[in-house]
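The next block holds one structure in the form of structure tokens; read it before the comments.
Every protein chain of the complex appears in place save one, which is left out.
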Amino acid sequence: MSAPAEAARIALSAAPRRWWPASRQGGRDPGAPSWLTLMVFLAPALVLYAGLTAYPVIRTFADSLYDLENMDAPRFIGLAHFVQIWSDETFLRAIRNTLVWSFIAPFLDVATGLLLALCLYAGVPFARFLRIAWFTPVLLSYVVVSILWLWIYNYDWGALNLALRAVGLDGWTRAWLGESNTALAALMVTHAWKWAGFNMVVCLAALHALPSEVLEAAELDHCGWAAKLRHIIIPLMRPTLLNLYILAFIGKMKVFDLVWIMTQGGPMWSTETVSTYVYKRAFAWNTFDLGYPSAIAVVWFIIVLAAAALLHLAFRQREKLEY
Amino acid sequence: MATVQLQDVCKRYGGVGSLAAVQDVSLTVADGEFMVLLGPSGCGKSTTLRMIAGLESISDGRLAIDGRPMNAVPAKDRDIAMVFQSYALYPHMTVAENLSFGLKRRGTPRAEIERRVNETAEMLGLTEYLARRPAALSGGQRQRVALGRAIVREPKVFLFDEPLSNLDAALRVATRNELTRLHRRLGATMIYVTHDQVEAMTMGSRICVMNRGRIAQVGAPLDVYRNPADTFVARFLGSPPMNLLPARLHRTPTGARVHVAGSEFPLTRWSDAALANIDEVTFGIRPEDMHLLPAAAPPQPAISGTVASVEPLGAETLLLVDTKGGEVTARLHRDTAARPGETVRLAVPASAAYLFDPDGRAIAADRVPQDEALN
Amino acid sequence: MQAQRWGDRLSALLRRGPLLAVLVLYTLYTTLPFLWVGAMSLRTTAEISADHYGLPSPAHWGKFRAAWVDSNFAGYFWNSTVVVVSAVAIVTILGAMAAHALARYKFPGNRLLYFILFSSIIFPPQIVLLSLFQILVNYNLYNTRAGLILVYVSLQLPLTVFILEAFFARIPQDLFEAARIDGYTDFQIFLRIVVPVGMPAIVTTVILNFVHLWNEYLFAVVLVSDEDLRTLPVGIQRFMGDYFQDIGMIATGVMIAVIPVIVVYTFFSEKLIQGMTAGAVK
Partner (left out) sequence: MSQRLSGWLRASAAALGLLASAPTAIAQPTAANPQTVTMWSHWPDEASKRGYVEGRVRAFETSNPQCRVRLSFIQKADIYTSARAAVRTGQAPDIFWLEPDEIAFARNGFLEPLDKYVDLNGLEDWARASWTHNGRVYGLPLEAYTVELYYNRERVRALGVEVPGNGQMGQAQFTDLVRRGVAAGVTPLAQGVADRPFPGAYFLEEVLLRRLGPDDYRKLLTGRLSFRDPRVMAAMTWMRELVDIGAYPRSMATLKLGESHYYFHTNPGALMFPIASWYTGRAFVPPESGGQPAGFPLGLMQYPAMENSDCPECKTLAVGGSYVMYSRSRNKECAGALLNSFVNIESGNQWMEGVLLQTGIRTDPSRISGINAPYFRELQQRSEGARFFIGTPLQYMTGRCADTFQQVLNRALPGGQITPQDAATQMDAACAAAPQ
């Protein structure tokens, strides 16, 4: 991060977080807005938010209680969908796949991100070029990434199998997206390939924000770079690493396009995620009932919020570091 | 404890030809000595300290501790402790962990660590804060933890990088005395970097004044104060700084006389040999060495001028006088009755005068001064 | 502010050590697939199936024109541009105004409103998608660019408000008091002070929203079925279905979709990276 930006960042971070003091004594509070100005600023955004986000969420909750097979005459069936969900083998498998993907893969992501950032931080030649080159995949759309990796995983002429054959490991070549025990792992690798650059850049920024004297003090305390990494750098980076974990977690919960284009839920539902299952039940199956997919969406919505809140609470109180 | 030798040490950022931050510094810090590196910001004192600590690579020249060459030895193996200006405490560790971290890294047995940490905490009054994190301590307490971290290590050399600059005035004075007492008690070799001359004068067994990457002068505080090697050292030590006025010499059969600020008087302390082939000089006189001459005073070396402003400081009064050679400051008794606009004569005792050659280097006085009134 | 000290010694290790090999391998890992597609986009499918990793010796630039004209990529590109640019413009204006109100004015429910907006960043898209499709039908905005634009604005609103509110809240209070003394109205304060001072954050959200929406697929594929209104991501995916044997043409299509993002990236790489990571560094 260039020096001026760094200085600006510090100056801003030094300014008080919330400008108005806790208590304001009597008289018309100069900060209080007139109702009109407030409306002028807030109304457009809120109207749009209400109409196209809040109302749809409420409506999905409502739809989950109906059988919408016949659109003109919705049939109220109460919690029938929710009962049926828990016996829906594919839904349970979708939840398992998504949770496996969202809980385990972020460790891999954050670790690679940190490792790459440490390499750049250590002062490798062409660090600037590498930083930009490694960040490119983050900008590609999932459609493009899916097509790329469909070709890489191709059995006959895919890059992966060709490399294995070139190295003589013919036994290892397999239809990566075609076999149920490798398909999910393959998707995880592709998703990690796309997002590793983002984690790297965030870790690099956090590394640059570390106080260099603390590192120097550690060096004087007989710390080689390995000890410094373990005792000083990682502990001080923990808030950023936890933050990255949560971001990766949320990102992987929502993945749809990558799975849909590469495997459509994959061999034997091995890469079925909740998002693809909802889409499949709503738009791909030859039923017109939107009630059941709405029920799935509702259950999934509750699980996502619960998981996000859980992670946030679990990490928050150990995060109060100030340097 | 240990001696520290620097031999023609240089530090260049960038290629060989680029500007040297530190140029040919040669300095020997004796065992148990409290050496102060003094100088304005950017004079290379901190860079020198960091080179000793191993935090900066040495471009060329040799560094040795206890005779052992240190150039190639990494910082972690130099058995040196350093107190940083911003304390550099480990924010994620408690005070106890901060103190014991260095010892743990060197594999000191647990019981020994326990003993030394408690002993040092006791000495610095930190016992009740051992379980706290640095964020929960005041500036003074953090500073003492940083100090404790160094003491616990019982290193060969202590290094201090302007440790007091973040403290408020009262705390700074208290901590200064504590450091001096600590030095006496530990008898450790200490190298202390500061830009505050008061700290240098009061704490240093010897002072090394640095200017633009070079050593201007090394010596006991009072020696350096009394016999500044050049105009820079002269003005840097002493507050308000020494008055330096352009002057011209001319030789007379009875000895050399100096022409300064419109007055003229003989130079009794300099032999003709010392002043050989020098015409233009800089005349120096410290504000405290001058005193007001009443109108009837007998003729003696003095300079006259009109009072520009009077600054009563309570314990004494500063007088700013405009003379032909430039503005002069005099430190006089607090009840001095002088008012701006008056014309005054300020006595310039021969014993207190300094002469500097055109390059700013001091010209040594080689004759014993006799105080006589001679016009 | 890089730890030069620690860097010097480790990079010495790196130069000789295996880590440099890891770096080279990782760089290939991220850039080679991209270059591979770039090469393929200039070769015909026959050439490709003969040798999948050959270089585009006779580069067929004509393929780009063919994809652009015959396979209606011009249409997809135009749709994407219209939808994404107008969505980003609207969301930036609305987001900035809402963020300013939330950051600057103290009114009951301020924090509640902020929390609601902030929490909807975490919402899985399905909770909104299913009923949004039916709602757009009721507003007869289904299968229209206007509908997609409004949906995209509501999708990106929470993130925009989150980033801008954090930045606007840090603008020192005395700037405002000075302006109020000079007689500025609330709106003038917003236009004359908040927007210029907050410009770095605003540019960040513009770039962030542009990249997100340019690559958006799920809502586009559900909410627009008319072939003429199709955006680029959906276009490429359908294109892949139509010519699934014609790998060369798919590669060309992929390159056309990627070029604008790369152009934005080459000019704003620093800003973009900083923007994408703004919220993440603690």
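Going by the order they are written in, the chains are A, B and C; count residues from 1 in each one.
What we mean here is this: contacts are C-beta pairs under 8 Å (C-beta built on N, C-alpha and C of every residue); 3 or more make two chains touch, one makes a residue touch a chain.
Computed from a prediction, not measured in an experiment: that's the story for all the values here.
Undergrad: Would you list the chains present here that the left-out chain is in contact with?
TA: Contacts of the unshown chain, counting the full complex: A, C.
Undergrad: Of the listed residues C:N143, C:Q173 or C:S269, which contacts the missing chain in the full complex?
TA: Answer from the full complex: C:N143 touches the omitted chain.
Undergrad: Considering the complete complex, identify which of A:F107, A:Y155 or A:W172 is in touch with the unshown chain.
TA: A:Y155
Undergrad: For the chain that's not shown, point to the residue among A:L177, A:A192, A:V255 or A:V278 touching it.
TA: Once the missing chain is taken into account, the touching residue is A:L177.
Undergrad: Taking the full complex into account, what residues of chain C touch the chain not shown?
TA: Given the touch definition above, chain C has residues 46, 49, 133-134, 137-144, 146-147, 150, 221-222, 225-227, 238, 241-245 touching the missing chain.
Undergrad: Please identify, in ascending order, the residues of chain A that touch the omitted chain?
TA: Looking at chain A, the ones touching the missing chain are residues 47, 50-51, 55, 69-71, 89-90, 150, 153-156, 174-175, 177-180, 267-269, 280, 283-288.
Note that in this section only the chains that are shown with their structure count from here on.
Undergrad: Which two chains does the highest number of contacting C-beta pairs join?
TA: A-C
Undergrad: Whole-Å distance, chain A centre to chain C centre, using C-alpha means?
TA: That gives a centre separation of 15 Å.
Undergrad: Could you tell me the distance, in whole angstrom, between the mean C-alpha positions of chain A and chain B?
TA: A distance of 57 Å separates the two centres.
Undergrad: Counting in whole Å, what is the centre-to-centre distance of chain B and chain C, each centre being its mean C-alpha position?
TA: Taking the average C-alpha coordinate of chain B and of chain C, the gap between them is 58 Å.
Undergrad: Chain C: which residues touch two or more other chains?
TA: 5, 8-9
Undergrad: Touching at least two other chains at once: which residues of chain B meet that condition?
TA: 55, 74-75
Undergrad: Can you list the chain B residues touching chain A in their complex?
TA: Residues in contact with chain A: 53-55, 74-78, 80-82, 84-86, 88-92, 101-102, 105-106, 135, 149, 153.
Undergrad: Under the stated contact criterion, what part of chain C meets chain A in this complex?
TA: Chain C residues touching chain A: 1-11, 14, 19-20, 22-23, 26-27, 29-34, 36-37, 52-53, 94-95, 97-98, 100-102, 104-107, 113, 116-117, 119-132, 134-135, 150-151, 153-154, 157, 161, 169-170, 172-173, 177, 180, 186-187, 190, 211, 214-218, 222, 232-233, 236-237, 240, 247, 250, 254, 257-258, 261-262, 265, 269, 272-274, 276-277, 280-282.
Undergrad: Write out the stretch or stretches of chain A touching chain C in their complex.
TA: Within the complex, chain A touches chain C at residues 1, 3, 5-6, 12, 15, 17-20, 29-34, 37-38, 40-42, 44-46, 48-49, 51-57, 59-60, 63, 116, 119, 121-124, 130-144, 147-149, 151-152, 157, 159, 162, 193, 196-198, 201-202, 205-206, 208-210, 212, 215-216, 219, 225, 228, 239-240, 242-244, 247, 250, 253-254, 256-257, 261, 274-275, 278-279, 282-283, 290, 293-294, 296-298, 300-301, 304-305, 308, 319.
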